[in-house]
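This report refers to the structure that appears directly beneath it.
Removed from the display is one protein chain of the complex; every other protein chain stays in position.
Naming follows writing order (A, B and C), and every chain is counted from residue 1.
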Amino acid sequence: MKVKSYRADFPILMRDVKPGLPLVYLDSAATSQKPEVVITAMDNYYRSMNANIHRGVHTLAEEATAAYESARAKISRFIDAGSTREVIFTRNTTESINLVAYSWGRKFLKDGDVVILTEMEHHANLVPWQILASEKNIKLEFIPVSDDGLLDLAAYKDLLKLEPKLVSFTHMSNVLGTINPAKEIIDLAHLAGALTLVDAAQSVPHFPVSVKDLDADFLAFSAHKMCGPTAIGVLYGKENLLTAMPPFMGGGDMIRKVALRSFSPNELPYKFEAGTPAIAEVIGFGAAVDYLSGIGMENVQAVEEELITYAMEQVRQFPQISLLGPDAGSKGGVLSMVMDIAHPHDVAQILDQHGIAVRAGHHCAMPLHTRFQVPASTRASFYLYNTPEEVDKLMAGLAHVIKLFS
Amino acid sequence: MKVKSYRADFPILMRDVKPGLPLVYLDSAATSQKPEVVITAMDNYYRSMNANIHRGVHTLAEEATAAYESARAKISRFIDAGSTREVIFTRNTTESINLVAYSWGRKFLKDGDVVILTEMEHHANLVPWQILASEKNIKLEFIPVSDDGLLDLAAYKDLLKLEPKLVSFTHMSNVLGTINPAKEIIDLAHLAGALTLVDAAQSVPHFPVSVKDLDADFLAFSAHKMCGPTAIGVLYGKENLLTAMPPFMGGGDMIRKVALRSFSPNELPYKFEAGTPAIAEVIGFGAAVDYLSGIGMENVQAVEEELITYAMEQVRQFPQISLLGPDAGSKGGVLSMVMDIAHPHDVAQILDQHGIAVRAGHHCAMPLHTRFQVPASTRASFYLYNTPEEVDKLMAGLAHVIKLFS
Amino acid sequence: MDDLYREIIIERYKDPQFKKELDPHDISFEDENPLCGDQLRVDLRVDETGMITDAGFSGHGCAISQASADLLMESIIGKNIEEVKKMTKQDILDLLGIELGPVRLKCALLSLKVVKAGVYGLGEASDALVED
Partner (left out) sequence: MDDLYREIIIERYKDPQFKKELDPHDISFEDENPLCGDQLRVDLRVDETGMITDAGFSGHGCAISQASADLLMESIIGKNIEEVKKMTKQDILDLLGIELGPVRLKCALLSLKVVKAGVYGLGEASDALVED
């Protein structure tokens, strides 16, 4: 019942993939669909108040600035941040993590320092540290992933003896669906004197997250995975850390004063926002957060739990399919499948011919696939607008794949 | 006649600032308004084909990828680039310049190397080099600006004797309106063995620009100043230069292969596009370029020339107003004014009460204002949708300011 | 139409009553608004009871910031510095008799920020001093 009503909020879900073939969108871990209210918020912005912000005294500029900053306040409350000064707008999770690597990493890490990551990271939380490691001779260490897709916390405790400066880990794996015990990981890191960065790209969109409860030092997420537009993401950082960090990019808005050969940076959060910001996108993001808050993140989580539990039950009927990741209950709405008889690309392509959108490949987590000794997998992922009937359609599609390749 | 028809393409221009007070938007140098076709292109994207791109095999992902890459091809043709591999998507001009400073600058500049800028640069083309200079002990030198707002080319030729590695300059000043002789500056730089970066934030939106004719090595611009959305910009770079540069940000899409401790970068242009891109924005940008191409950039330029010529004639009636920058003819559609009797903020505020949106302040060019010994100025800037009647309204507003403060 | 530019604001801008440097003074503080290049200094004389006996401002800025400085000087003469510490954004808006958007609010509040940084004896002025 409830599920039906969320569904109607998303115009694209009324679309047929081909005439007569309705869209079954099971690729929300890659990017979510957008509700009418978000699309309309941006449309309205461009039709009625578009202007550059912060420096303007005219009416449009004041309206746009107020809308932009009120969206920041909403997002700040959504993740329970201490103040809007702790909410930096970036393009996406990837840029948020790069910002920390470039600004904090280059200032505070030195030759031989250890950074702990995990084997289940998305490339966004691997490559920035690899770039830094190669420049500054940082040592990267990895918390191993068990066969059932969980982090090995005993091994983590051993790694902490290396006195790492940072532990950077994903809150929820975009492949395994594993929801990591973030609070415990952070507490242990702090005890060992390390800071923490949470890749929250898959958590903030799917269940309630409080940076205060987690005591996270940095936390990164993207609007496009949580009903918001592309091109906008957030880096949350504790105020004292952000204050101590040098600017990342230079330009307008991030400065207080500029002379020909020197500048002084602006206050937080502007210090890290160089150039004309993603004004329409921030406003759209604000509308997305309003939308999700209106539903309640516990309710979003409940819908997904129901769907993944049902999907995992149903998929057991196919002995040809093995799953990556832990059992339902300890995982989010992500179903990553491997079939001996059919390649993930073929599976995805055949499902597409049934109108079902799933993803095939390494999902930007090559090392994790290497860990599980598969080159790629087929991933179905759920969000608040999906339904049990769509799970049934997925199963019918999978049955057809198996028939074709057996 | 023509002007009227462009005007009708922009929904926001039908708006009243306050009931009965129509909007006179003269702040396009800060950000332009958006035509219906651009707003609709993004709206359609979210309503009918939103999906993450490049890695997906399902129908939506293929449609979105095709739309995204076809926009890149349009933009590439718009600036006459050699291939789409030379067109990197960034957030804005500011990020484009930072990308060059971080990636090219950190690899190819060393202690004592000289970079030439000008006194009329926007902060976006100052601060990134200041950050780099303080890290790597680069020397920044500045082409002086004459009292009538032109670059001193004789001084430039002298500076070239310092054997600079890079000459980075604005194609058109956002304060003075000066259109710099880019081709000449670039040819001289090349003769001296230097590379060139053109800040084209104010040129690509306002007149025809061919990177091939200019022989520019790098060129940066923003969609939001040329009828496109916020959050999307371009770095053009010559292919051989981009190929030799290391990646800037790390993450998804910019890689070919990733292991736990190493990665290999993707081919151009993806090597520099980390994480989920600004998909809707690129598609909107493509629509903006279609719109401008349809009109013809010569025609856009002609409208603005007419407006600035008329405005400069009219403003002469006020001896209380002095102008920054050269005479009409050698300048774009930017009118920056200084009044002894009234502060720029007051001028802008009073004009706003007439429905007229202009900008007051340093316009992100503090050193240039220092050069002219004024703390700030009031800037009216024109675009294809403005009309001579709006110039008249501006003059009436200015007359009112003068009356109030005399 | 020009509701922001009430007569009192234009008058005080053209012909300020308290635009002067005090020498000697007991308290002096200076700050600027880099957005518009405005710059403001305030000098105060304070007697042994903490009462402000004279006040003056100098520098340059827009009509809103100059008028607000002039009106603020007038209003704090005769006040105890403890009272001044309690002054808020709203007090300034009441003095000016207008409402302001966020950018111009900064202009209007610059003088109060400078005065408060001075009476608190701070090393640096902060926007937090004038946030309600």
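Observations
Keep in mind that, in the parts below, a contact is a pair of C-beta atoms (placed from the backbone, for glycine too) under 8 Å apart; a residue touches a chain by one contact, two chains touch by 3 or more.
The model shown is predicted, which means the values in this text are computed figures rather than measured ones.
Of the chains on view, those touched by the hidden chain across the whole complex are A, B.
Considering the full assembly, B:56 is the residue among B:56, B:105 or B:205 that touches the omitted chain. Per the touch definition above, the residue from A:150, A:289 or A:376 contacting the chain not shown is A:376.
Residues of chain A in contact with the chain left out of this view: 342-346, 349-350, 353-354, 360-362, 366, 369, 374-376, 400, 404-405. The chain not displayed touches chain B at residues 54-57, 61-62, 65-66, 256-257, 267.
In the analysis below, only the chains that are shown with their structure count from here on.
Each chain's centre was taken as the mean of its CA atoms, and the one lying most distant from chain B is C. Distance from the chain B centre to the chain C centre is 38 Å, each centre being the mean of its Cα atoms.
Annotation: 46 Å between the Cα-based centres of chain A and chain C. Residue numbers of chain A whose C-beta contacts span two or more other chains: 55-57, 61, 257. Residue positions 34-35, 103-104 of chain C each touch two or more of the other chains.
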